[in-house]
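Sharing a structure here in structure tokens format.
A single protein chain has been omitted; all remaining protein chains appear in their positions.
Chain nomenclature is as follows: A, B and C, assigned in order of appearance, with residue numbering initiated at 1 for each chain independently.
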Amino acid sequence: MQLYNDYSEGAHTNILKALLQTNLKQQDGYSEDDYSLEAKNILHAKIKNTNADIHFVSGGTQANLIVISSILKSYQSVIAANSAHINIHEAGAIEATGHKIHGVESLDGKLSPEQIKPILEEHTDEHMVKPAMVFISNSTELGTIYKKNELEELSTFCRQNNLILYLDGARLGVALSSKENDLSLPELAKLVDVFYVGGTKNGALIGEAIVIVNDKLKQNFRFHLKQHGALLAKGRLLGIQFVELLKDNLFFELAEHANSMALKLSKGIAKLGYNFLTKPETNQIFPIIPNSIIEKLNIKHGFYVWSKDENNMSVIRLVTSWATKEEEIYEFMNDLKEYS
Amino acid sequence: MQLYNDYSEGAHTNILKALLQTNLKQQDGYSEDDYSLEAKNILHAKIKNTNADIHFVSGGTQANLIVISSILKSYQSVIAANSAHINIHEAGAIEATGHKIHGVESLDGKLSPEQIKPILEEHTDEHMVKPAMVFISNSTELGTIYKKNELEELSTFCRQNNLILYLDGARLGVALSSKENDLSLPELAKLVDVFYVGGTKNGALIGEAIVIVNDKLKQNFRFHLKQHGALLAKGRLLGIQFVELLKDNLFFELAEHANSMALKLSKGIAKLGYNFLTKPETNQIFPIIPNSIIEKLNIKHGFYVWSKDENNMSVIRLVTSWATKEEEIYEFMNDLKEYS
Amino acid sequence: MQLYNDYSEGAHTNILKALLQTNLKQQDGYSEDDYSLEAKNILHAKIKNTNADIHFVSGGTQANLIVISSILKSYQSVIAANSAHINIHEAGAIEATGHKIHGVESLDGKLSPEQIKPILEEHTDEHMVKPAMVFISNSTELGTIYKKNELEELSTFCRQNNLILYLDGARLGVALSSKENDLSLPELAKLVDVFYVGGTKNGALIGEAIVIVNDKLKQNFRFHLKQHGALLAKGRLLGIQFVELLKDNLFFELAEHANSMALKLSKGIAKLGYNFLTKPETNQIFPIIPNSIIEKLNIKHGFYVWSKDENNMSVIRLVTSWATKEEEIYEFMNDLKEYS
Partner (left out) sequence: MQLYNDYSEGAHTNILKALLQTNLKQQDGYSEDDYSLEAKNILHAKIKNTNADIHFVSGGTQANLIVISSILKSYQSVIAANSAHINIHEAGAIEATGHKIHGVESLDGKLSPEQIKPILEEHTDEHMVKPAMVFISNSTELGTIYKKNELEELSTFCRQNNLILYLDGARLGVALSSKENDLSLPELAKLVDVFYVGGTKNGALIGEAIVIVNDKLKQNFRFHLKQHGALLAKGRLLGIQFVELLKDNLFFELAEHANSMALKLSKGIAKLGYNFLTKPETNQIFPIIPNSIIEKLNIKHGFYVWSKDENNMSVIRLVTSWATKEEEIYEFMNDLKEYS
């Protein structure tokens, strides 16, 4: 059994079925097909904003680098948590488009106005870059989520300080489906300038839906997509998948399943007396386990060691997905109990 | 019926079946899955070179911009035909990575040493860019193909002049399956430094296989992929498709079908007395038709007007594909005959 | 004697004297010194536009790459004559900032609306770059100048078509001092969006004054300067020089001298029956001379062979400067007469 990540399987069956059913219908290329149009209409309804511009791309790094580079002027920079995907795990994709990332120390992977203010105060003239965007992810790279009031505060602060607020939603499904969540998708769409809805980590083969809410960021976005090789000739592949995920409630059902599997894990682990690096809220949890037990667990179970802790303990990352089976959770818990 | 392009349908059925069959097998991400490995092995055998590095990406523009920018130093430039995809239809993707393209006038879309020499002679010092790569496509954007001796001459010239030879194979299937072709895939792989095998325009949903033959170009290529957002989390999607295309002979069967449909078209059109912009050799043909007839044809048939000709004539582009039906060809020809 | 270029000597004596006189006065750095302020005030008066933003940089390539990259969005391109400095002699500096240059065939080095239109008509969607700027030089790289009506037409066309008009004035002094000129500096400043006034080739040690007329292009320009290493710590060096060049009429006196020396040359050469590649109008002239004579001339005189012509003739480039002496012209002409 593997708990490495949430993209180890293919796609939900409905998606594959839809690919088969639509396969021979001739369609225009480059996301101008009927399915992409339909998916946009559905998503417009879900976010309760028919004015938003929606674009489908194949992955999260691609979404991030295109969104960020399309918005920032060459001398502008982006503020993110130290743990942000763009700051660590995108091979310098943002800097490669010319922009500095200000990495902010953050224990829970989230950002607040208090963490951003010192950076604004420091950067005052043309000898330094000009911070112009705040990057957040929901859920974060540490599994935590933004509560409604947190996002509201951040949004207000950004608007007061002329900062674009961009939300990376690679794992937006599990964030909004978390038992701790009190934020709706339409509310979120009002509070940020641009965000994306992640398909790849929530049951699609590939696909992220970039949603541009702020009118000023919309112009000629397809040029940016094309220039970065992100306009797929068979854009239908992205459209069909988002129709399937969004037309009923599949997107959130899959996320809820992933969360409920993670909840079983975190409850069981907590019961055994272990602590967590961050509060378990979504499908990524970070228990702190003795190294000796990690070694034994690793024989049958796949997962990443996140960081070394003190006292011969380590933080491990366990990730559940739409495809995780309940039996697998039991098996993991049984082994952990046995070794503990 | 549409003859706009060769990516209007989904994928060949075998590919969709394989996606279904493999769907729930857990795999490593980022093209380190079993299927990608298998596809590489098969392609190694097809090109008779097990040392080549193979990487799968989602589209042609992505392949081009990553390959070219990974090879060229910041002051180096690439030589291409004026009609080259990188020079016109990639929204400046190559320049966006920092490199000048020298567009060379070419009536057939191909390049020869004679066309390249003057550029080398002109660029002699540090006040100018330094040409370091030749970009060709096979088949070309004008439907033509490189004969074996043409590619050999070009290859020899490039090696003598320290130029990397890169072949864009978005339509490599139809090139090598053309009745006019005398070049084998292993021969091609020996003559160039790097090329890609196009899946998207030959029956795949997405997918191009970059093949790096020249050892000097191999190092750390995955960093380049990641930095441009081209490493798919579910790389299996690319691997599975190339296994299906390459394991038997599906890749070439699909290309032969597209070519044979185009041949019917071009023979019929020639019989009616029309000329062509370039010699019909693959699935893209460019007949020159009176504007009055084009208007009538356009009512039922979809295709692009390529360029205005003299005498109230225009060049149109007709593209057939793996999915084109014989009836459609007959229908088009009947209409053309009727209007002529 | 050398006629290679107009930057073979140091600077006009007044400039060196001013450097000495001001040497120990403490000044703020980065072009916020008193002299830079004074130079801006003088230039504001000369162009009759006190709203223009003025920035001093050290050279022409630097000016071009910063101005162009500060204005264009990543998917936008610039239209220029094939012979334009940015297209040939800046080592790909513009492409290195991410932008395609459309090189337009032009026999006299100038651009007209008719030459630009076809490029606008071709570039219609997001698969291609979006032309957004026209680059011209005055005088051009072929020594020619824009007449008032030519610049007016171009300006009107650019404004109608949403194109920024940028004028490279590396040799603006000789252009406006030409006997053929009918354009004033204030008129020029009204017709373009941004231009620069070249000091290096007209008697300064280094220094070009970028003048931003269009309000939309002004914001945060100093960030662009700093990011490209163009904000000199001792910006006074640039300010002092432009004060000297502009406060009286030195700038135009030096240019007139260069032009009058070139006029003597071109008249003499024409009298001997030789033709010119382009009409001699400024300090660069391009006579077409038999190769055998060029060889002999080359023994005593330094100049570049510009291009091979037919019939054993070649185009040579002769450049005079503010420092060219009349005796040198006579000596050259005597030799040419003797060999002819």
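Basically, contacts are C-beta pairs under 8 Å (C-beta built on N, C-alpha and C of every residue); 3 or more make two chains touch, one makes a residue touch a chain.
The structure displayed is predicted, hence computed values, not measured ones.
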Residue of A:Met128, A:Ala270 or A:Met333 touching the missing chain in the full complex: A:Met128
Absent-chain contact - pick from C:Ala96, C:Ile210 or C:Ile288: C:Ala96
Touch criterion as defined above, residue of B:Tyr75, B:Phe135 or B:Phe157 at the omitted chain: B:Tyr75
Of B:Ser106, B:Asn181 or B:Gln227, the one touching the omitted chain in the full complex: B:Gln227
From C:Ala39, C:Ile101, C:Met128 or C:Leu237, residue that would touch the chain that is not displayed: C:Leu237
Footprint left on chain B by the chain that the document does not show: 30, 69-70, 73-75, 126-127, 129-130, 220, 222-227, 231
Residues belonging to chain C that touch the chain removed from view: 2, 5, 7-11, 13, 16, 19-20, 22-29, 58-66, 90-93, 96, 200-201, 205-206, 223, 226-234, 236-237, 323
Sites on chain A contacted by the missing partner chain, in the whole complex: 74-75, 77, 88-92, 95-101, 126-129
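By definition in this document, only the chains that are shown with their structure count from here on.
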Rigid-body rotation angle, chain C and chain A, from Cα fit (steps of 5°): 180
For chain A paired with chain C, centre-to-centre distance based on mean C-alpha positions, whole Å: 51
Chain B-chain C separation of Cα centroids, rounded to whole Å: 42
Residues of chain C whose C-beta touches two or more other chains: 74-75, 126-127, 129
